[in-house]
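Have a look at this one.
The other protein chains are all here in position, but one chain of the complex has been omitted.
Let's turn to chain A:
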């Protein structure tokens, strides 16, 4: 027994917070201004595919033991319009998921990335198909950007056989070429990412791997274990914390002793990035890719971003943060609206052309969503339940059902050859 006198909390319940954190300013030097970069109207060429230079705001980055990336980015009108298209498409797809969920056609857990589009899209426009990416469960946008189709992603959410993971994983578990999921166990993907990057280095492939995780996930021990291995073995990987300020209902500064996630690699150089500005994300990742290609080892990035919706579909997301905060981010820091503004300011495109891009992206997404809704549900066969547990042809004689009569005998079933695994590039 403790010798101290009985605690007050036992005698009379008390209301107090022992660990109330000190107030911190909401934003430091890196802003989440989505429309902060500049291009001179005169410098923007007429041709869609002729490169020109964009200047990023000096509030795009903060560094840790690292020289900042160049504050300029070479791009073309065509690329900017594609980036815009992609962000609109990702958002449209998330909206479709939202609707289908509310119609009870999607069941289970569903985490949307609305508000965070600039991260998935910015990264994809900075890397190549041979590069690799792995993230947590907020993964629909990444799956799409890495080459998954809207149809297969929505099909997955609907539990359809033609879903990207045969409808077995749902929202959290999507793979596509060069994309290693979609992982439900928070933090587990980070060391896996280090292994993927190592294998690529070992095989002499000059590519980069990105391993993403949330601000909440950043406190898992395995994240730090992965940092250590990556630095020790000089692995070409960009660790990336998508800091959307909350892990479920817990604010970043209530879960993390050091909420400067870009400094958490300690012995690994870090970069904090305005994750609402797709161009800043793109510039940062291009720089990181070059850094890794030059054999300089790992980096730790922090993409400062924001999720508009709740943690998952069942969380309204309005109790642990103010409506004003959400509203402010939506109305003044939106990555899509920000880019749109710039494209108009710089004369990259016209109001009409943007409208037609919007329309095209929506039509394309909507059409694929409709196709996904029409897909057949999975066949109710044992094969569907028991495939892909072991290598085809090497399975044990049987695996058990609930009762012996339900046992599944591999040698009495045509397992087929199945589609080739796609997640290899």
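The criterion applied here is as follows: a residue touches a chain if its C-beta (ideal position, glycine included) is under 8 Å from a C-beta of that chain, and two chains touch if they have at least 3 such contacts; residues count from 1.
In this text, contacts and distances are computed from a predicted model.
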Per UniProt record, name of the chain withheld from view ["NEDD8-activating enzyme E1 catalytic subunit", "DNA primase large subunit", "Adenylyltransferase and sulfurtransferase uba4" or "3-methyl-2-oxobutanoate dehydrogenase (2-methylpropanoyl-transferring)"]: "3-methyl-2-oxobutanoate dehydrogenase (2-methylpropanoyl-transferring)"
Which residue of A:148, A:187 or A:338 touches the chain not shown here: A:187
Contact partner of the left-out chain, one of A:220, A:244, A:305 or A:349: A:220
Touching residue (missing chain; options A:75, A:255, A:274 or A:333): A:255
Where the unshown chain meets chain A, residue by residue: 1-2, 4, 6-7, 9-10, 13-20, 105-109, 158-160, 166-170, 172-173, 184-188, 216-217, 219-222, 247-250, 254-256, 310-320, 376-378, 380, 384-386, 389, 399-403, 405-406
